[in-house]
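Complex shown without one protein chain; remaining protein chains in place.
Chain IDs A and B follow the sequence of writing; residue 1 opens each chain.
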Amino acid sequence: MAYLLSELAEEFNLQLVGNPDASIERVAGLDQAGPGDISFYSNTRHKNALQACSASAVILSEDDTGLYAGNKLISGNPYASYARIAQKLHPRHRPAAGIHPTASVDATARIDATASIAQNAVIEADADIGANCQVGAGAYIGRGAIIGAHSIIFANATVHHGTRMGKHCLVHSGAVLGADGFGHARDAAEWIFIPQLGDVELGNDVSIGANTTVDRGTLGDTVIGDGVKLDNLIHIAHNVQIGDHTAMAAGCGIAGSTTIGSRCTFAGQVGVADNLVICDDAHFTGRAVVLKNINRAGVYSSGILLDETTKWRRNALRFGQLDTLYKQIRQLLKESDKK
Amino acid sequence: MAYLLSELAEEFNLQLVGNPDASIERVAGLDQAGPGDISFYSNTRHKNALQACSASAVILSEDDTGLYAGNKLISGNPYASYARIAQKLHPRHRPAAGIHPTASVDATARIDATASIAQNAVIEADADIGANCQVGAGAYIGRGAIIGAHSIIFANATVHHGTRMGKHCLVHSGAVLGADGFGHARDAAEWIFIPQLGDVELGNDVSIGANTTVDRGTLGDTVIGDGVKLDNLIHIAHNVQIGDHTAMAAGCGIAGSTTIGSRCTFAGQVGVADNLVICDDAHFTGRAVVLKNINRAGVYSSGILLDETTKWRRNALRFGQLDTLYKQIRQLLKESDKK
Partner (left out) sequence: MAYLLSELAEEFNLQLVGNPDASIERVAGLDQAGPGDISFYSNTRHKNALQACSASAVILSEDDTGLYAGNKLISGNPYASYARIAQKLHPRHRPAAGIHPTASVDATARIDATASIAQNAVIEADADIGANCQVGAGAYIGRGAIIGAHSIIFANATVHHGTRMGKHCLVHSGAVLGADGFGHARDAAEWIFIPQLGDVELGNDVSIGANTTVDRGTLGDTVIGDGVKLDNLIHIAHNVQIGDHTAMAAGCGIAGSTTIGSRCTFAGQVGVADNLVICDDAHFTGRAVVLKNINRAGVYSSGILLDETTKWRRNALRFGQLDTLYKQIRQLLKESDKK
């Protein structure tokens, strides 16, 4: 499907410089782009690529218009404009509306007529599947779960009973929403399971990555705010609350009852202990471990830098003597002061 | 379903103080509880909440009876009593017994008449599904697998051939039991796969979290003891052995052939190297890395505390000089001694 450059400029409210009738069919990187392609520029590292680019149009900022002689769309945020134009040029494949004959849909479930329920999908009693939703092959939707309009539950994802989600959510394959939280009381050596009676609630525009797990609450719900983006293989424990537009890269783990603010970012494999409070706009670098409340917006880290193993080992052994070294230095400083 | 407080006291062997005819319908937190609710108290942090609580009854210890004027159940372990009462008040939803018409059950599989086999579940040849078991939608039970009575295999879990489990086990959605262990022999640049011929064996009362993987043994089995509780996204490699009542929080990884004792606890994202032996009653804080045998019960840690990234970076760079610093201090101490 091709669009005129002028159509894109109008729809996305961008200033057009150049040929309004240029035909745009797809997005491409500056290096690969050719006729029919639209690309974007936002990083001076790619200045040479921009100048050599033969795309039919490039999206760039007003400050950078001088860098490119071809057709341009001028945007206050070229990357975001690119994302929106890419969505328009490359819409997801849409399966036909309707319920595949191999799907198992309970008679009490409400399935919007515009929704698509794929092969072997299972929809339990009282579930509610909104307009234009897609439930993928082999996906499971438990009793009373609510899937907001325009959401996609990908193949082999599992959404347990009582989970509620807003509109335009994505739940990728293998994700599990609403499994039991990990709650046990110790009785002598034995662990006694504590029934997990809360649910999972997702806002609008939430994305849950492949094989990510969001457990149901113990009492009360696990709550994921609007626009939250979770990558793959993340664990969100029972009764965690995540504020709007927070994003986490793959492999993060958030322990029970921790509350995370809005607009936070977590790089890969960050771990957060239980029952903490993290404020808005806190950012964590890869593999950070968070063991206390974060009360101030900022960037936080922990960890050790990579080294050759032989050198690392020597230093790592000294770590175990760090408190002793500290005391020795203090002693030396005292002696030095006396002189 | 409501019970008289006296019925709960009798069944769970607890002393009742107050109105034996109080009607109890559900559990609730001290803060939220009202008529019909039972709550519990075990932490002085919640003293105010206890005193303001309007539950129909509270479970607490003998020492704390003076803190609450309402109906009480007195327990040597209030949290454990609460867990058991919660299980009674909030039994899991039980699907009807029988095999759903969309399930694929091999003619040689043995399915107890009280078991429930859900939509699209697959049960292979010679598998054995015990009394009152539930096999969830889309779950897979391989050839000859044995699922002990009262166990639940949740939707979209995978239990490969030969896996055996005891009674009252829970295998959450997306968990994979009995996939190939990761065994390869190097031959020049190439890796030659070593057939993984052992099985997975779980004891009674084992819980396996969502998307957790327990690999089959190479020769001999991977063995998980009675009452072991594994949270989500945990990896248990081939031939690992885990002792009774050990618990692991989400994201832990245990490498091949390591043996772990009983009653150990692992906080989130702990990693344990291969071929180690960890004694009973060893406890590991979050993100600890275990590279050697643990021979003594206790609490173990590793890792670096979180800091603002700018400060962390300065210190992290110094870590690479730690052995040099050690030597400089030793030199300074020597000189200082000479004087």
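Operating definition for what follows: a contact is a pair of C-beta atoms (placed from the backbone, for glycine too) under 8 Å apart; a residue touches a chain by one contact, two chains touch by 3 or more.
Just so it is clear, the structure is predicted and the values come from calculations on it, not from any experiment.
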From A:Phe154, A:Trp191 or A:Tyr300, the answer for touching the chain not displayed is A:Phe154
Touch assignment to the omitted chain, from A:Gly162, A:Pro195 or A:Gly209, lands on A:Gly209
It is residues of chain B that touch the chain not shown, namely 102, 104, 120, 122, 138, 140, 142-143, 156, 158, 160-161, 174, 176, 179-180, 182, 184-187, 189-195, 197, 211, 213, 215, 219-220, 233, 235, 237, 251, 253, 255, 269, 271, 273, 285, 288-292, 298-305, 307, 311, 314-315, 317-319, 321-322, 325, 328-329, 332, 335
Absent-chain interface residues of chain A come out as 27-29, 32, 77, 79-80, 82-84, 86-87, 90, 92-93, 100, 102, 118-120, 136-138, 154-156, 170, 172-174, 205, 207, 209-211, 227, 229, 231-233, 244-245, 247, 249-251, 262-263, 267-269, 286-287, 303-310, 312-313, 316-317, 319-323, 325-326, 329, 332-333, 336
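Going forward, only the chains that are shown with their structure count from here on.
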Rounded to the nearest Å, the gap separating the Cα centres of chain A and chain B is 26
